[in-house]
Structures are given as C-alpha cells and as structure tokens.
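Note that one protein chain of the assembly has been removed; the remaining protein chains are unaltered in position.
Showing chain A:
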Amino acid sequence: MSDDNLFELKAVAKRFKKGKETISIFDDLNMTIKRGDFLAIMGPSGSGKTTLLNLLGGVDQPTGGEIVFDGARIDGLSEGDLAKWRANNIGFIFQFYNLMPMLNAAKNVELPLLLTSLSSKQRQQRVDTALQLVGLADRAKHMPSEMSGGQLQRVAIARAVVSDPKLLLCDEPTGDLDRQTADEILEMLQLLNREFGKTIIMVTHDPAAARHATHTLHLDKGQFVGKDEPELQEKSA
C-alpha cells in the first residue's frame, strides 16, 4: 500500500440476511482513497452509499474482503477496538447534526475530547479553537434549540474536527439546509480539506454539493459506475 493511500478497500463484500433471502449490497468493491482527498460519493437511493460510509467509518463490518486504513486492517477489529479507532481517526458529520440537545454548543464540541487524556483546561482551549474555526465562538453557551440549522451544522463540524482526526465522514451534510447555508458549510469543508489537510468523504444526493469535492464517485447497485476528475470538478464548480 502506497504511503499516499489513507484507505484501501479490497474485494469488499457486504451482504444482509432478510428472512431466507440474502441481499448483497457489495460483492467485490475495490477503491483507494488518498490522503488529502475530498471525495464525494453520489448515487441513487439503495445504491449502497450509506453502507459504504458505515464501513469506512467502522460502524459496520464487511462480510468479506479487506479494509485497510493507514496501513492497518480494520475489518477484523472488535467492537471495542473499533470504538477506539473511531475516536482516534474519524470525525462524523451527519445530515441532521446529531447534537446532544441537553448540552450547549461548547459541551457538544467537547464530547470527543472526553475520550482523550487531555486536561479540562486543554479541552477548553481545543473547544474554543474549534468554535472559532467555524465562526461560533460567541455561541459557545447556546443550546442547540437556540440555533439555526446552519449554526447547528457548524457546531457539528467543530465537534468532528476538535480531536484533529485524519478523516471526516459526512453523510448528506447539507441535506437539511438551504442553498446559501449549504454553500457556506461546503466552503468550510473545503477550507478544512485545503488548509488543514483533512481527508473528507462526503455522501450526497446534491450535484452542487459534490462539485465542492476534488473527486466524485458514482455508485449504483454496489458498483462504482463513474468518476469525475478533478479538472472536471473545477470547471463545473
């Protein structure tokens, strides 16, 4: 595996049992994701986008093949080891933000840091920095119920980056936002990719959102059916 590769999927299969029937999502999926990529994955409903994101995020396990992250296989890890792996390497950004409604913005952002050995003061500094990065330093004490959709997603981004993970996994991050707010969020992701070197994988239905990525893969019936090159991305952006 090249040092440039962050993720490598080799002959990955994912099948579900539904009664007596076995449903195959992927049979022989192969892909490579390079460090610093901003990859958009598009495809119709049922194409396997979310399943792929779950496999890459270590919240689901393949039924066959290998998933190699940063040179080490993760497909055989136990649930406990996967939780630690996720805490150390992955930041999640969800369509509906998935913030804890009973915690204010700062406390939400702090959650991943509770899994580290940082002191309370160090955590506070990280939280302040993350909130400044997303432009919400003045909203630290605000509850989720007091914020707009765009602000909520920015808090979610702050939570995703606060522990400085290598990879951000975004599941329809702009699916619940208006166009202008969606663009602001996507520009923020671009900033994280370009300025901070974060590798980003984003599942989306929205071609306008995908144009913010450096590559787009099209998935249909468990197979990649097309790829937009960076040049094309830039032209259409």
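Assume a contact is a pair of C-beta atoms (placed from the backbone, for glycine too) under 8 Å apart; a residue touches a chain by one contact, two chains touch by 3 or more; residues count from 1.
One rule holds for everything that comes next: contacts and distances are computed from a predicted model.
Note on the omitted subunit: UniProt lists it as "FtsX-like permease family protein", one of the names in "Ferrous iron transport protein B", "FtsX-like permease family protein", "Electron transfer flavoprotein alpha subunit" or "D-alanine--poly(Phosphoribitol) ligase". Taking the complete complex into account, A:K84 is the one of A:K84, A:K141, A:R194 or A:K227 that touches the chain left out.
Only one of A:A13, A:M31, A:L77 or A:L103 touches the chain withheld from this view, namely A:L103.
Here the missing chain is touched by one residue of A:F38, A:F69 or A:F92, and it is A:F92.
Considering the full assembly, A:G57 is the residue among A:G43, A:G57, A:P173 or A:G222 that touches the omitted chain. For chain A, the residues in touch with the chain missing from this view are 51, 54, 57, 59-60, 79-80, 83-84, 86-88, 90, 92, 94, 98, 100-103, 111-112, 114-117, 159.
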